[in-house]
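What you see is the complex with one protein chain gone and the rest in place.
Labels run A, B and C following the written order; every chain starts at residue 1.
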Amino acid sequence: MRRLRMGMIGGGPGAFIGPVHRIAAEMDREIELVAGVFSSDAGRSRAAGESYRIDPARAYPDLDTMFAAEKAREDGIDFVSIVSPNHHHLPAARAALAAGLPVISDKPATTTFAEAKELAGHVAAAGLPYGLTHTYSGYPLVREARARVAAGQIGTVRKVVVEYPQGWLAGEAVGKQAEWRVDPARSGPGGCIGDIGTHAFQLTEFISGQEVTEILADLGAVVPGRQVDDDCTVLLRFSNGARGVLLASQIEVGEMNGLRIRLYGDKGGMVWKQEVPNTLTLHTLDGRTEIIHAAGTQIGPDAASRTRTPTGHPEGYLEAFANIYRDFAAVLRGEEAPLLPGIDTALRGMAFIATAVEASNNRAGWVPLTV
Amino acid sequence: MRRLRMGMIGGGPGAFIGPVHRIAAEMDREIELVAGVFSSDAGRSRAAGESYRIDPARAYPDLDTMFAAEKAREDGIDFVSIVSPNHHHLPAARAALAAGLPVISDKPATTTFAEAKELAGHVAAAGLPYGLTHTYSGYPLVREARARVAAGQIGTVRKVVVEYPQGWLAGEAVGKQAEWRVDPARSGPGGCIGDIGTHAFQLTEFISGQEVTEILADLGAVVPGRQVDDDCTVLLRFSNGARGVLLASQIEVGEMNGLRIRLYGDKGGMVWKQEVPNTLTLHTLDGRTEIIHAAGTQIGPDAASRTRTPTGHPEGYLEAFANIYRDFAAVLRGEEAPLLPGIDTALRGMAFIATAVEASNNRAGWVPLTV
Amino acid sequence: MRRLRMGMIGGGPGAFIGPVHRIAAEMDREIELVAGVFSSDAGRSRAAGESYRIDPARAYPDLDTMFAAEKAREDGIDFVSIVSPNHHHLPAARAALAAGLPVISDKPATTTFAEAKELAGHVAAAGLPYGLTHTYSGYPLVREARARVAAGQIGTVRKVVVEYPQGWLAGEAVGKQAEWRVDPARSGPGGCIGDIGTHAFQLTEFISGQEVTEILADLGAVVPGRQVDDDCTVLLRFSNGARGVLLASQIEVGEMNGLRIRLYGDKGGMVWKQEVPNTLTLHTLDGRTEIIHAAGTQIGPDAASRTRTPTGHPEGYLEAFANIYRDFAAVLRGEEAPLLPGIDTALRGMAFIATAVEASNNRAGWVPLTV
Partner (left out) sequence: MRRLRMGMIGGGPGAFIGPVHRIAAEMDREIELVAGVFSSDAGRSRAAGESYRIDPARAYPDLDTMFAAEKAREDGIDFVSIVSPNHHHLPAARAALAAGLPVISDKPATTTFAEAKELAGHVAAAGLPYGLTHTYSGYPLVREARARVAAGQIGTVRKVVVEYPQGWLAGEAVGKQAEWRVDPARSGPGGCIGDIGTHAFQLTEFISGQEVTEILADLGAVVPGRQVDDDCTVLLRFSNGARGVLLASQIEVGEMNGLRIRLYGDKGGMVWKQEVPNTLTLHTLDGRTEIIHAAGTQIGPDAASRTRTPTGHPEGYLEAFANIYRDFAAVLRGEEAPLLPGIDTALRGMAFIATAVEASNNRAGWVPLTV
């Protein structure tokens, strides 16, 4: 079975996320990076192609050139991976789908909910696979948590607390990664809520198996002069009546990438932390606490199939990311990959961002979340 | 210098908090338990007196008898400690103050804000010391955190996140400790918000040096049939504009007494967790993380004066509690103890509970917090 | 039931361990400090008595005076607690036993094994209780560990690893606590091995239920000019053939009081750490990991009877110490307290120190450990 061929859009010099996608895509040898438009600047695109060690002829200056050239090759790309800043997502995806290419995209899916709906239309019209790299749902123990909730191990979910603290934007937003994220023209109206809040949001629904139906949002721009939110509190209500809280911040000095989620039901509780991702803590109503180890004897098939090393040999962010690409590869091969975040997740995420921003601006209290 | 003599009100058979107060009060040999009305049932009061090994003659059946008898003794009590359920707090404090006795009381100070204002009147009229046992502000590293914030180590406080998860009321409320806490007649209108939310609230103001000026409260009664809240989310705004979040819950299965607080400023961040109380984590904007150890070389006088063992020899809840009593003893001896929570803290705590309960019931959004 | 009356020997100004014994002894109100010879200097003894708030008349200048005066009182002391440096232990205990007073003593029991044997003779001749404050065996979860090993939860014990790292003597030994510990005339021939190695040794036997039968010792004096060992490695063999390792050091910079022990059998494993004493980790051969919480629902009677606060309210060093005193009080009242370290433990500990020092000096390889 040959490796699938990937064309990358974005990921040029200075973008940390390009190499991350490349490593993740290739980790299981199901996919190979062969081409790309790594920058809208032709020279920078070429330079990036070189750094990725791909055929120089396949580091293209623009999308049209890439699509045409690759179509003409027998070994042309099978899909594109969009890793550029948010405002490029929709145009890139639209063009790729129009060229008959499946799309996997970094999140958030677009800059606005309207764009997301447009995107969903293109995906439906093209009838092609679409994947969204919500990395954290690729962690084996996140999938274990989901499976255990579905199996009723914590009973009826009553409460979900998800926190996503970061501190790297506590000062001035300096550097390529920071600048576009605090610029509404490139990131969309949401800052922190779109950049990391949407990850946290996705995780609550992914693990709990419930949908968020109502939210109360309080977003703030703490750093003087900042034009987008950098500190977010969102209260949640889920479809089954469960209560929830989502905290996301990029001004909490010293926090690195502290995503963590806790779910509580009437029979148990569960805790997972991204920075120590290889354990899952399980509590039961009778007072027992169990530690579940990645790749250990106590984990089920969803998690077991997504680890590559024995227990005690830590896997991390790149491996979780690779699991998303493995799911996407499976879909491209016509297999089932029900845990791959797709266009529905994209729509829900963008609805969440839009609703939160608007409700917060209006101090609107509780508002419904609808897609 | 003789030991101060304490009369206890409440703390009878089955009340875990009575022995806790007794141990805490006596730990530094500044105070001695000598008398008490441990129960409104005379026989149970006597039995408790025996378990405390006090003079049987001084285990009284009611307050009036105690006050009269103790006044008549040369070695009569110097003050009372009120450790009974909330609805007894005001009557007991009123009677003690009327009898000329200083009062130290468990929290919350009363059942309602109106009662708290009445209490404040009695305290003012009596001109006697009043202390409130917000235990967690007795931890050495909480005091270290406060001192460091005051010294500007994290710069201007921008964000405070306090969480107080417990799980022990996730099922039916069974047993002496649980039953009165979920009965509004005895606990007051607040359940979780009064029992533990008020601790979390006090901690935010104690460490940050800021006052909460506005809140948005979302309290829920998750366990079917429960008449008071058991799960609380409260958004906070502080006097300097800082944002805050307070989470408290008693239905988070597996959580024990997980109080933790994080403060972030424009120069640094700080994290403290009650269940591992002997370390304080300090982050600086330039990316350094330092661990401050209780009784270690890096701590200042407020914390250093409140430890009893060398670094690495863990102190805990009882020692923190003892620090509150040490402060109270200092006040009784006419010394300064500016960190002792007193009647102002009592008023603010009860205003917080009342405001949160009312605002949540009315889905009122942001409301001012005034005393 | 009246409180037992304690006379302290040692614990004068500057000795941190005196107040620790006082707090521990009094915590459960079974014992009361009423008298003492706190220093061989009469003035310092008086000053210490004042700081303990005891009757000034009962802060004595020497042992003979104390024993005579207390005997003459109706409310005279019931026992003595010896908390002075090691070289005072034997003379103080001998005198107390001769005066008909039970003894509880800090460890190590004496300075040499010969002295320990002499002490054992006095204890036997007097027919009086003798207790040794191996504090760490007073921790509830240490007792839980012992009970679980005895119940076969980890199967046949095969391996014990105990580590006791400290760093406070990594530089020059400065101050009252440090100076006598590095002076063989006062501490005995063992430095680190006697000060903390003996705690680690006691813990291995206490929890495993096995006796050490052979050792191989490698003691070093790392700090230039030091006259006693400050860094120790000792290999162990237990009576059932189990292997063991004991590491103790006082020159490991940054280590505070890092005592920890791990036991492995053919069915499971167990880990306990003094600096986070309120959890015990349990592993089973089939790959499960369970966290046992102090005062939680999963603990047995030995541990449950030795906690004073609900789960999540940390207890620490002082409470563990108090458990030793509670055992001793029980013995004085004629009750059973099988977990109290006594004269047999004293003998084994001193034999361990003597054997380790001699074997290390002689580079003797494996040698039997006999009492």
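Here, a contact is a pair of C-beta atoms (placed from the backbone, for glycine too) under 8 Å apart; a residue touches a chain by one contact, two chains touch by 3 or more.
The shown structure was predicted, so the numbers you read here are calculated from the model rather than taken from an experiment.
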With respect to the chain omitted from the figure, which of C:Met66, C:Leu216, C:Ala354 or C:Leu369 is a touching residue?
-> C:Leu216
Among C:Ala124, C:Ala185 or C:Val253, single out the residue that touches the unshown chain.
-> C:Val253
For chain A, residues touching the missing partner are 1-3, 16, 19-20, 22-23, 26-30, 50, 52-53, 166, 168, 255-258, 274-278, 293, 296, 308-319
Contacts of chain B with the absent chain, listed as residue ranges = 281, 286-293, 296-298, 311
Across the whole complex, the chain not displayed is touched by chain C residues 154, 158-159, 161, 163, 165, 167, 170-171, 216, 218, 220, 222, 231, 233, 235, 243, 245, 247, 249, 251-255, 262, 264-269, 271, 281-285, 289, 363, 365-366
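Everything below uses one rule, namely that only the chains that are shown with their structure count from here on.
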Determine the centre-to-centre distance between chain A and chain B, using the mean Cα coordinates as centres, and give it in whole Å.
-> 42
If you average the CA atoms of chain A and of chain C, how many Å lie between those two points?
-> 54
Distance between the CA centroids of chain B and chain C (whole Å) is 34
Could you check chain C for residues that touch two or more other chains and list them?
-> 293, 296, 311
